[in-house]
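What follows is a single structure, written as structure tokens, with notes after it.
Missing here is one protein chain; the remaining ones are kept as they sit in the complex.
Going by the order they are written in, the chains are A, B and C; count residues from 1 in each one.
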Amino acid sequence: MANAMQPDDTPALRKLYADFKDQHLNPLWTQLGDLMPRHPRPKAVPHVWRWADLFPLAQASGDLVPVGRGGERRAIGLANPGLGGEAYVSPTLWCAIQYLGPKETAPEHRHSQNAFRFVVEGEGVWTVVNGDPVRMSRGDFLLTPGWNFHGHHNETDQPMAWIDGLDIPFSYQNDVGFFEFGSERVTDYATPRFSRSERLWCHPGLRPLSGLQNTVSSPIGAYRWEYTDRALTEQLLLEEEGQPATVEQGHAAIRYVNPTTGGDVMPTIRAEFHRLRQGAETAVRREVGSSVFQVFEGRGAVVMGGVTHKLEKGDIFVVPSWVAWSLQAETPFDLFRFSDAPIIERLNFDRTLVEGGD
Amino acid sequence: MANAMQPDDTPALRKLYADFKDQHLNPLWTQLGDLMPRHPRPKAVPHVWRWADLFPLAQASGDLVPVGRGGERRAIGLANPGLGGEAYVSPTLWCAIQYLGPKETAPEHRHSQNAFRFVVEGEGVWTVVNGDPVRMSRGDFLLTPGWNFHGHHNETDQPMAWIDGLDIPFSYQNDVGFFEFGSERVTDYATPRFSRSERLWCHPGLRPLSGLQNTVSSPIGAYRWEYTDRALTEQLLLEEEGQPATVEQGHAAIRYVNPTTGGDVMPTIRAEFHRLRQGAETAVRREVGSSVFQVFEGRGAVVMGGVTHKLEKGDIFVVPSWVAWSLQAETPFDLFRFSDAPIIERLNFDRTLVEGGD
Amino acid sequence: MANAMQPDDTPALRKLYADFKDQHLNPLWTQLGDLMPRHPRPKAVPHVWRWADLFPLAQASGDLVPVGRGGERRAIGLANPGLGGEAYVSPTLWCAIQYLGPKETAPEHRHSQNAFRFVVEGEGVWTVVNGDPVRMSRGDFLLTPGWNFHGHHNETDQPMAWIDGLDIPFSYQNDVGFFEFGSERVTDYATPRFSRSERLWCHPGLRPLSGLQNTVSSPIGAYRWEYTDRALTEQLLLEEEGQPATVEQGHAAIRYVNPTTGGDVMPTIRAEFHRLRQGAETAVRREVGSSVFQVFEGRGAVVMGGVTHKLEKGDIFVVPSWVAWSLQAETPFDLFRFSDAPIIERLNFDRTLVEGGD
Partner (left out) sequence: MANAMQPDDTPALRKLYADFKDQHLNPLWTQLGDLMPRHPRPKAVPHVWRWADLFPLAQASGDLVPVGRGGERRAIGLANPGLGGEAYVSPTLWCAIQYLGPKETAPEHRHSQNAFRFVVEGEGVWTVVNGDPVRMSRGDFLLTPGWNFHGHHNETDQPMAWIDGLDIPFSYQNDVGFFEFGSERVTDYATPRFSRSERLWCHPGLRPLSGLQNTVSSPIGAYRWEYTDRALTEQLLLEEEGQPATVEQGHAAIRYVNPTTGGDVMPTIRAEFHRLRQGAETAVRREVGSSVFQVFEGRGAVVMGGVTHKLEKGDIFVVPSWVAWSLQAETPFDLFRFSDAPIIERLNFDRTLVEGGD
């Protein structure tokens, strides 16, 4: 379509185009259809990374690659096959498996990029966020919002791996990132069961009077699995009782939120947890913006752009913008999800198309 | 001061003033100092109601006064001595002790006035809010935001009493109230331990995807004592560890909030719970707007306008606008507080003066 | 209805009620229907004050009553006949005719009450708001938001009268007001055509980079008639061209807004200007909250609660809460309106019922 009205290829036109190039100009009419397609046509592609592949490679890097100042983290980024080898799971999001060996410490630093961790298995690591030690255990969702110092240390004789999510591609692309090194060790090696942030903030519907100022990101350092699991369990029970509680039949879901606002945990990243009953299927949805899911428990499948991918515990997949997706649960099926939805919504680009449904 | 420039009292002036009256006019210059004082000069006065007085009168009314359609509630309003006998604890707020005998039911109705209940002692009553039965137990704070149907029933052989707080004076004064009768019985006599609202909403930092629309008032029907107590306990422990957590030395406090916004539970009423260590004293504060406190546990005193009032469990006191107040804890001292602060703040009339401090 | 379930009048009950009184208590069941009616049942009544009555009385007070420190203003408040003689046009609003004789000065003061002036006729007075002299002329709407020093002076040999609107009753009732005297003369006797506030802020869609902080009230000192008239004229022309522009057929209207937010000019007071074509009638509306209108030009009528009141230039009428009202235009008909709608809306008590339509 973009070429429908292209001018004849004459010497004069070639001269014009050469002049454009000399003057650092580039005409719209030769590229409109690519630049401004009828609907999002992402270069990023739907893709599944298998935990069975990821974890052994993380282990191997644990043997070969030191962790310390400079490299900072033993983190292996998922590189979307459509994005030319860059460690971008989508144009906006970074997702990596991070691995910390027995007794290792990842040094402290801070950056304007927003970060979280999600733990699909294991325990024994504490992440220290602005001096507050936060235990990491299976099912926990842990926050390191922009410009908070953070480091990690493994207290045990066992290695531990988890996934990191950040807005690195977005920050890099738009030139918004700052970075600062901190301590080469973590500033507090205590190993409390609950972080100070949880002790102050994790009481439902209660806000400390010492924390009445709203914050850009959530003040909660760890969203514990125990609460997530209970919330989802209750939604399914309420559904059985005939009460409105779930997103759609057989599909419970919670969003992790900033208790000072009720909104997303960080300005650029949304995080959710989804639970499907055995046999449930979600409606087919298209959404502007990209999402990453990790299977936490159970077996099932995701259909992306018409292609079905079987899924097992730990598997990670990405749904690029406007790709139709739905989930199918072979067993009870638990999935963690994160996305760039706050970017999309705050800039008013959000659109959703639900193709099927109950 | 208002009289400094009053005109001479001449026949012409008397004629003018008579004409004003005939034409429904009233000049500013004769009343300025009263109408527009240098600082708030409330008619409402500081006052303490003793639980030892209130409860027996509530019991007596239980014997003499039926509860049912028409009267609707066996609620006895606290009438500020400065407000001419009206059942107003302050110009904006209503506070009553409500009493429900064994097996009694208070019928369902709804009104645009916002309401809550706080339970200083007892159990056995369920309040049914829009069909959702909510257990009432000691220390619980329970919501009935405007225009939600609600009724109460006592399942036991014991009477139960609690306090109600509403914005009735504000609604009456400003002509904003609507009222509608509902069922003469409650619509659901189930007695679940937790209401559906709690099962959906009381998971810290987690929001159901079925509840992403913000609501004017909190969707939580009951804020349980267990959580309030734990939050306050943690604040004092954190203080002992040298961490910022309390409002001031020895003074822990939480605000009950709407999880969809992080703001006040209802558009007109703020509710908080305060805990003082034994021996602690708060700073002396003056605030625009009026507050009501009820002692939940312990012994201490409130100083209002320079007068010290000893306090025991269940005692209720009102702090009118701009009256200097502070608390003193003889023992560990727990107090529930509610106020009209959302009215004051949303209309930008808020001012606070802290005269002393830690 | 409130009396349906009243207990028998026994000695025990009389004793109980006496005890209530002794203890500063007042039961709900004897007063429910009054306190919490089915819909707002204001004490304030619809009423019309005639400019033909008001202006001569203002003139007479100009002869008899000095203006100066203490009395502060020669302002005569409209006292709603339902409100017991208080100078309240409604439970929330004050409306007065203010009169300033030749060469007189009303001294500077400030108060937390929000104030405006509207000029139905005349010119020659400057109001000085925080040191910024603001010309007052026919059709202008002038702001003095809470806590801004302000005084007025008449530069001419002619007296001038205008109406003042404030939230005095609301502030008085809820004990939120502060007051401070300023200079006994105005601080700047300059008489510029446009105030500094207008020169900085009255450029449509343009915001000074020196004023990026949002303000609680509008920074504009004067909303000039020239702009109001033009806006309304354009709306009616657009309507003739078949374009959406008016509220309803033949009814143009603008709201005065705070350019930093697009919202109401002050936290407690809404102000609007309405223009009806000759022969136009508005739909019949009921609204929560009270409004005051002044006829600026033309002849017509208002129907309030089924009663028709003929209106001429300068006439002022009040519509109490939930009273059905509509306007009829005998000639082209211009009316200024102010109301307590921001109070009602910020506290989520707003409801509107449109009984008829266009």
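The working rule: a contact is a pair of C-beta atoms (placed from the backbone, for glycine too) under 8 Å apart; a residue touches a chain by one contact, two chains touch by 3 or more.
Quantities reported herein were computed from a predicted structural model and do not represent experimental measurements.
**Q** Which of the displayed chains are touched by the chain that has been omitted?
**A** A, C
**Q** Pick out which of C:E72, C:E104 or C:E272 touches the chain that's been left out of the picture.
**A** C:E272
**Q** May I ask which residue of C:L28, C:M136 or C:A253 touches the chain that does not appear here?
**A** C:A253
**Q** Of the residues in chain A, which ones touch the absent chain?
**A** So the residues of chain A touching the unseen chain are 1-7, 10, 12-13, 16, 19-21, 23-29, 31-32, 35-42, 44, 47, 49, 53-54, 57, 60-61, 63-81, 85-87, 91-92, 96, 111-113, 146, 168, 170-180, 216, 267-268, 288-290, 320-322, 340, 342-344, 346-349, 351.
**Q** Touching the missing chain, which residues of chain C?
**A** Its contact residues with the unshown chain are 196, 199-210, 212, 214, 218, 220, 223, 227-228, 230-231, 234-235, 237-238, 243-247, 253-262, 265, 272.
Throughout what follows, only the chains that are shown with their structure count from here on.
**Q** Touch graph across the chains, line, ring, star, complete or other?
**A** line
**Q** By CA centroid distance, what chain is farthest from chain B?
**A** Relative to chain B, the chain with the farthest C-alpha centre is A.
**Q** Between chain B and chain C, what is the separation of their C-alpha centroids in Å?
**A** Chain centroid spacing, chain B to chain C, equals 31 Å.
**Q** Suppose each chain is reduced to the average of its Cα coordinates; what separation in Å results between chain A and chain C?
**A** Chain centroid spacing, chain A to chain C, equals 52 Å.
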